[in-house]
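Note that this complex is displayed minus one protein chain, with the remaining chains in position.
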Amino acid sequence: MSGRITRDEAAHVARLARLRFSDEELDELAAQLSAVLDHAADVEALDVTDIAPTSHPHPLVNVTRADEVRPSLDRDEVLAQAPSVDDGQFRVPPILGEAP
Amino acid sequence: MSGAPGREAALGDGWELVVGLEVHVELSTATKLFCGCANRFGDEPNTNVCPVCLGLPGSLPVVNAAAVDFAMRLGRALGCEARGAVFARKNYFYPDMPKAYQISQYDQPTNTDGRLELPGGHTVGIERAHIEEDTGKTTHIGGGGRIHDADYALVDYNRAGVPLVEIVSRPDIRGAEQARAYVRELRAILLAVGVSDARMEEGSMRVDANVSVRPAGSDELRTRCEIKNLSSLRALGRAIVYEAQRHVDLWSGGERPRQETRHWDEANGRTTPGRSKEDADDYRYFQDPDLVPLAPAAETVAAIDAALPPLPAARRADLAADGGGAVSAEDAALLVERGQDGLVRAAIAAGADPGVAATRVANDLAVEDWAPVTPEGLAALVAMETSGRLTATQSKQVLAEMAEGGGFPDAIAERRGFQAMAGDDLAAVVDQVISENAEAWSRFCAGDEAERKKLAGFLTGQVMRATRGQADGAAVNRLLAARARSRP
Partner (left out) sequence: MTALGVAAAVAAGERTARSVAEDYLDRISAGDGEIGAFNLVLADEALADADRVDAALGRGEPVGPLAGVPVALKDNLCTRGIPTTCSSRMLEGWRPPYSATVVERLRAAGAVIVGKTNLDEFAMGSSTENSAFGPTRNPHDTSRVPGGSSGGSAAAVAAGFAALALGSDTGGSIRQPAALCGVVGMKPTYGRVSRYGLIAFASSLDHIGPFGATVADAAACYEAIAGHDPLDSTSIDLPLEPIDGALADGVEGLRVGVVAELCGGRLQAAHLVGTDAPAASGVEGVADDVLARVQDAAEALEQAGAEVRTVSVPSAVLGLSAYYLITSAEASSNLARYDGVRYGLRVEAANAAEMNVNTRTAGFGTEAKRRIILGTYALSAGYYDAFYGKALRVRTLMLQEFAAVYEDVDVLLCPTAPTTAFELGAKIADPMLMYLNDVCTIPSDLTGHPAISVPFGRGDDGLPVGVQVMGPALSERLIFRVAAALERAAPGNGSAP
């Protein structure tokens, strides 16, 4: 166990990901992720500065569609799957912060 | 940077305003950016939604070709370089963001390094103009409409996925008036290239201002605040002035502003700090693996350039040239912004006095619904005014009626009882036209019904031209018939 990730770092990342963990869970998580990152030290150590990144296995470009309207979904079918609905809309608890 | 027109003396001595604007514009495509749902304002909530724009598990985005074309048209109109581009995910949670990430462009945007020249001559650099998707719309219920007192919120995803272009200026704007001019000019360009209806009131054009101040003459960049919720040009100007003064006061008092997002409070005329965001600004951008890069071919860019309509700056220059110095810069800017420059230039070509034509249209023609006014009609109206046949007040009334589809100015003036050229003055002109067009006159006298009608039109036109449109057509016809009867 290398301690590459601290409990605080794990907690920070958990906040970004909107997940909650107990302190014990955070410690375990930090240890497991440290082990994964230890294994990834081979990648981390590699000098690959001259190699371009590949985000995608196949080099496609300019895939687009025509600007033509297609049928939307039936609203009742959509809202039937929602946890809470009001007045044809998705209902959520009050939102405290602002959108970025 | 030329000229002082933007320099506004609002700040205390020795301070200079530094403003950059971020403008989000909804593109007027038929469908959304990544799906075939209608891009339409005002429909019943959640009726223009599908698996893609709802972010349903398993759905995948496909780029709308028209949105890319629109964005590139705008970029080229702003003098940007059109580049290969990559869509990235901007990750953050918010109920109006269906996938919990916004598909945007990050380090490889479609347009970079452009410029926008203001009517006064000042040039503002454009850092980038990138494509991204809009969010849904949240309504906060209860608590008097204030976000943090609300009981709950409702979300409508009709707007989620609507294509936006975000135009980011460099911090080259030096005053509130310049900021307004920038937005007006940008709007004129958007309308000219036909990619957005750019209505601030309806939210299809949204402006955020980054404001800071610095000692005049320095080139440092001090702490800036981003002001949101600027829903009119008036709000934009007032907010910048307020915020800049707040910064000057802080710096002068030995304090420093905090870098933060602030809101414009229209009712109280001040900015207030935004509530802190729920997350730190760590958006974890990365290339969206569901989409492939855009790589516009040189021919595509060339075709876009070739199809660009004349842009506002060029149109102002053309109008100024046609006006021979008689059209004021203010009138020219206004006419181009409203798209009425073509009418005025055509009227000038038809003989109208440039200064009068420009002023009359700029001051007295409706901003919308003026289509019935023709260049010939406008030229005739201006001629009536310059020759003294109509007073300026009468001329405005006649123009208003012309805009409502009321026809040619002489008829309107006659109907309204405004005096038109008649009697001896008109007879003298008719006689002059007859003598100057002897051949046409003999054919008129000798011709059959059809020939006579054709030549009457020609001769009447000559009289109209000679009278700069002040003549009454029916009176001319009566005079021509009388002269033909009495021909020796």
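The chains carry the letters A and B, assigned in the order they are written, with residues numbered from 1 in each.
Rule of thumb we're sticking to: a residue touches a chain if its C-beta (ideal position, glycine included) is under 8 Å from a C-beta of that chain, and two chains touch if they have at least 3 such contacts.
Keep in mind the model is a prediction, meaning the values are calculated, not measured.
Chemist: Kindly name the visible chains that come into contact with the excluded chain.
Modeler: A, B
Chemist: Spell out, residue by residue, where the missing chain touches chain A.
Modeler: Missing-chain contacts on chain A: residues 5, 9-10, 13-14, 16-21, 29, 32-33, 35-37, 39-44, 46, 48, 51-58, 60, 63, 65, 73-74, 77-78, 80-84, 90, 92-97.
Chemist: Just the residue numbers, please: which parts of chain B touch the chain that's not shown?
Modeler: Looking at chain B, the ones touching the missing chain are residues 51, 54-63, 89, 91, 93, 95, 98-101, 153, 155, 278, 282, 284-286, 289-292.
We adopt the following convention: only the chains that are shown with their structure count from here on.
Chemist: Report, in whole Å, the distance between the mean C-alpha point of chain A and the mean C-alpha point of chain B.
Modeler: It comes to 40 Å between the two C-alpha centres.
Chemist: Residues of chain A touching chain B in their complex?
Modeler: For this pair, the touching residues of chain A are 15-16, 18, 55-56, 60-73, 75, 78-79, 86-100.
Chemist: Note which residues of chain B are touching chain A in the complex, please.
Modeler: These residues of chain B touch chain A: 29-31, 35-38, 44-51, 54, 62-68, 84, 92-97, 135, 138-140, 143, 147-148, 150-157, 261, 274-284, 287, 289, 291-296.
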